[in-house]
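Here it is, the structure, as structure tokens.
Showing subunit A:
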Amino acid sequence: MLSSIIWTPLVFGLIGLLVPRRFTAWVAVLGAVITLGLSIGVLAGFDPDGGMQYVTDVSWIPGLGVDYSLGIDGVSIFLVMLTTVAWIPAICFSAMRSTERPALYYLMLLAGETSTLGAFLAQDLLLFVLFFDLMIVPFYFLFGVWGRDRGGEDDHAGSPGEGAVSVQSATLKMIVFTLIGSLLMLVGAIAAAVISADGGELTFSIQTIVARGLPEGSQNWIFWFFAAAFLVKMPAFPLHGWMPDSYRAAPLPALAVFSAVLSKVGAYGFLRVVLPMMPDASDLFQTTMLVLAIASIIYGSAMAFTKTDLRLVLGFSSVAQLGFITAGIFAFDSTGAEGAVLQMVNHGLVVVPAFLIVAMIAERTGSEELGPMGGLAKKAPVFAVIFLIVSMATLAIPASANFIGEFYILNGLFQVGAAWAIVASVGVALAAFYALRMYQLTMHNPLPEGSDSREISLRDALVLVPMVGIVVVLAFCPQLIIHGSEQAVDSSIAIVREVAK
Partner candidate 1 sequence: MTFDAPTIDYAGLSPIIALTAGLVVIVLAAVFDRVKRFGPGLALLTYAVTAGCLIWQWNADLDLVSGALRIDGLAVTLSLLAVIAAAVSVLLAIGDPSETQAGRSDWLALLTGSLLGMVILAQATSMLTFFVGLELLSIPLYALCGTNLRRRESLESGLKYLIVGSVGSATLLYGLAMIYGASGATGFQAIADGLQAGDGMLSDSLTLVGVGLVAVGLAFKVSIAPFHQWTPDVYQGAPTPVTAFMAVATKAAAFAVFIRFFLVALGPLADQWDVMLAALAALSIVVGNVGALAQTSLKRMLGYSGIAQAGYMLAGIVTATQAGVDALVFYLSAYVAMNVAAFAVVVIRERQTGFSDDISTLRGLGREKPLLAWPLTIAMLALAGLPPTAGFIGKLYLIEALIDDDWTWLAVMIAIGTMISLGYYLRVVAALWMSPAGEAEGDAAIDTASLPPQIAGAQADPFEDPGADRRWYLVAPALIAMAAALFFGVIPQPLVDFAQHAGDALSVWVP
Partner candidate 2 sequence: MDIEWYLVLSALLFATGFIGVMVRRNPVVILLCLELMLSAGALALLAFSRMLGNQDGQVFVLIVLVVAACEVVVGLGLVVAMYRRRLPLDVDEIKELKG
């Protein structure tokens, strides 16, 4: 069952190579929809108190002790749902526009989905690492082949704007940064398995490694190898150096899922791998991690309200949001961790429409720079309202599920120390500023010459409205996610809580 979820997208991507050009996109849409259907099927049969479910465990490379081992629990199920949901608008959005080399494009997009799902479902450490590395490959192509060079731009406030970016250097930066982390993680993963086996039978099964435990000294360095991978992926301050350039160069639909889902793999990794496997090190480095997380929040927010490129505003806001998530996880508190999980889903759901909206704005104004924009709401009330909802969810206005997530995270942080929560909450205020700024500067104010205030087309609305609908529904009952994931989250942090005591 889980295998079919993982591999369906790729299979459809390959079918897309065979069918005539004009059907490619729709084959891809079909593939994504079927994947969603499968994941809904899993969700329907999911038991929140059932621990690891739908387990598949086949020996893959017996010579190396690597198994093809999949499973789903309360944390991964929602991230899988997020993935399968998020890919649909991205694909549909592209399908409604003409794409160069469509077969390859959709193959890469769907391969990205496959690998992301694999990372969420893998229960074998090496399989996880493999999928983690694999994710970056299709996105390297997506960004590189369908991205575009960006010239240097002034930010229209008299200050120097962003420099010129070439696709090649941007994507190279991205992949090098990401792999710095994930190669070290590969070393760390192998070390974890080898050390925990301690001469016994080598296995990479996460559960077995957790059960066997690692000596404290080894935990310390292995922790950082994993943390490097995850922090880069998120990205977290100060490892976000790759983000601005690649965000500016990337094609927006791919960027939407990239930002929405791939960043979560890092956070997920902390919860699934790092905390259970390296509880002592996690406890030891809790303060460091919290400092990094809070720094991400503050720095990301500060950058988000200074940048004028819409993509960068969203990009840095993601840095801040992921900071919240990391902080929640490293609070070692069930509210904090649960808030983090909730926030992972929420942020993913919000970011996808946000990036697609940026694409639509660019279609209307021919620019992604905030400076000369404005007034787009004039003839496009529906568009404006959709964007408004998205912005409000981004800034985690109370009544959105994002608020519940943030609130739980803050509550978790407070249990560690009041100061953490208070400093983190500065990020909440800044978020209000940058999210609203983004909305206002595009939708409000006078409409400049050359911009076209055009209502969202029905087709685009069909893409966006369901996403926004999910955001709204979750706003009414975040408990849906909390209930499903609570048990899994608790068990993820159980060991580290024990140690922290």
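Keep in mind that, in the parts below, a residue touches a chain if its C-beta (ideal position, glycine included) is under 8 Å from a C-beta of that chain, and two chains touch if they have at least 3 such contacts; residues count from 1.
On how the list was made: all candidates are chains of the complex that A comes from, given by their letters.
The structure displayed is predicted, hence computed values, not measured ones.
Participant: Which option touches subunit A in the complex, given 1 or 2? Just the number is fine.
Facilitator: 1
Participant: Please output the residues of subunit A touching candidate 1 within their complex, sorted ascending.
Facilitator: 60-64, 101, 126, 130-131, 133-134, 136-137, 140-141, 144-145, 147, 149, 167-168, 171-172, 175-176, 179-180, 183-184, 186-187, 190-191, 194
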